[in-house]
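One protein chain omitted, others in place.
In order of appearance the chains are A and B, and numbering begins at 1 in each one.
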Amino acid sequence: MNDSSTEADTEKLVSMNIDQDIPHEQTVEEIVASLGDTVGQTRVDNPKMSCTDVNVFYADKQAIFGVDLDIADNEVISMIGPSGCGKSTLLRCLNRMNDTIPICKVTGDLTLDGENIYGKNTDPVLLRARVGMVFQKPNPFPKSIYENVAYGPRLHGLSRNKADLDDIVVTSLKKAGIYNEVKDRLDQPGTGLSGGQQQRLCIARTIACSPEVILMDEPCSALDPIATAKIEELIDELRENYSIAIVTHSMQQAARVSQRTAYFHLGKLVEVGGTDDIFTNPKHELTENYITGRFG
Amino acid sequence: MKRFNHEGHTAHQFDVELNDVKHKVMNMGGLVESMVHNGLEALMNMDAELGKQVSDDDRRANQFELDIDEDCTRILARRQPAASDLRLVLTIIKTISDLERIGDEAEKLGRISVKLANEVDVPTYYKELRHLGDHVKTMLRESLDAFTRMDVEAAFSTAAKDEAIDQEYATFSRLLISHMMENPRHVSHALDMSWCARSLERIADHSCNICEYVIYLVEGKDIRHANLDDMRKKLL
Partner (left out) sequence: MNDQRNTTEIVQASIKRRYAKEKRFRLYGLIAIISSLAFLAMLITTITIRGLPAFTQNFIQLDITLDQKTLGLGDEPDISALRKANYNGTIKNSLLAEFPDVTKRKDKKLLYKLVSKGGQYDLQKKVMADPELIGESMTVWLPVGDDVHTYLKGDVDITLPEKKRRFKDIQVGWIDSLQENGQIAKRFNKTFFESGDSREPELAGIRGALFGSMLTLVVTLALSFPVAVAAALYLEEFAPKNRWTDLIEVNINNLAAVPSIVFGLLGLAVFINFFHLPRSAPLVGGLVLSLMTLPTIIISSRAALKSVPPSIRDAALGLGASNLQVVFHHVLPLAMPGILTGTIIGMAQALGETAPLLMIGMVAFIVDVPTAITDPATVLPVQIFQWADLPEKGFVEKTSAAIMVLLAFLIVMNALAVYLRKKFERKW
């Protein structure tokens, strides 16, 4: 009895949010409060990274509301949701890229291998070497392909000599599945490659630092379908060695590449679960509406 | 209980396409229902004309199946439906194949009625079949209603009737066997009757399947080959 009444409330609130012609507009906080607890299993048996009650504020505006989420070893977890739902914000918290924004404040526990990444002893530079990131727009440095990949290892002193470095570069390019395409022109600018190749070069660059987790922020949004397919194939191969969190606007992509899917709405983690379940039978109505293309 | 709604997509055309295919399924259901009704009537009244009409209707039902299949393929290819939309399309694809089989069974009834109409000296005990037929017709109608309204409750109660119909079929079969032993001259007729009963029983099975699809569609749980009561307790 009790259950059904709250659900009806949720439904009403949500529909009010969607239909803009209702005069009284709700604050984000009210809507978030009405969303209730996260549906599904937020915890896994073998967490690589884990978030507990994470809140993110931009000045006075709260962007993330009490998110609990684990990222397991050797899994691809995709984060989906409408624009401005906080999925990218959460992703950037995972390697402290938000540190560069002075008004951004993060509370709650974020851990990597059980270690608090916002702790006093954690250095963001070291953290970013362990948690690599691939961005929305392919952003190779305006340097040669070799230099692009060698930059990270050189920065962190991962190679003892030139031969060592050469080895890292070639291995990384091979892992990123682009070596055969560029092996004859390692000294040419990385910006001269096609969009898909550039993005794989960026992935190679990230891999070269031998991270443990790779964060991907809409890595295929600027690419054509063939290049996208290649990246997705690559993500699947990388899963053997890395944990991967991917933010994507393409639900089909989330469905294709990930083992688990998390759906965010207005800064709240609404539902998380196996990708198979989320895409055939989501539990939360908002997830259902988003996945079936009813808003967003 | 979950509310099921396949409308309200941002892409309005998607709503239209889904509605369209759903209406076609409902039309096909209506056609098949009338085929079963007519087949049974033809059998009861020895109406060769009506029996022939059932055969003609079966061709229409087959055409419906082809049409709807094509529509579903198009939706899958162009809309890549997910979650409830995906389940709806899958349910429709499965439902129409069951409906088509029901049509085939009804056509068998019609065929036998044509055959019987041309014969003389037909025993009257086959009238017993009407009882079984009425039950099957009710079940088919209810399952189609459950599909139209996406009503899980109704689907469960309708699916549960399958057992009673199986029992009725067994009873009728025993009746036929005793008749055959009493009157070996009527064996050929009795076998026809057995076929008819068998068809009706199959129709009930297909109706039961449709109910299960409706439950899958709304609840996202596949309850085929599971204990109905357990499932019902779990879901409702």
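Here is the rule we use: contacts are C-beta pairs under 8 Å (C-beta built on N, C-alpha and C of every residue); 3 or more make two chains touch, one makes a residue touch a chain.
Please read these numbers as outputs of a predicted model, since none were measured by experiment.
The chain not shown here makes contact, within the complete complex, with A. The omitted chain makes contact with just one of the residues A:C93, A:C202, A:C220 or A:I235: A:C202.
Of the listed residues A:P47, A:G66, A:G86 or A:G152, the one in contact with the hidden chain in the full complex is A:G152.
Checked against the full complex, the candidates A:T38, A:S78, A:N95 or A:S243 give a single residue touching the omitted chain, namely A:N95.
Looking at subunit A, the residues touching the absent chain are 95, 97, 100, 102, 125-129, 132-135, 137, 139-143, 151-152, 155-156, 189, 191, 202, 205-206, 209.
Basically, only the chains that are shown with their structure count from here on.
Chain geometry summary: the mean Cα position of subunit A and that of subunit B are 48 Å apart. Contact residues on subunit A toward subunit B in their complex (touch as defined above): 251-252, 255, 278-282, 287-289, 291-296. Touching subunit A in their complex are the following residues of subunit B: 8-11, 14, 80-87, 219-221.
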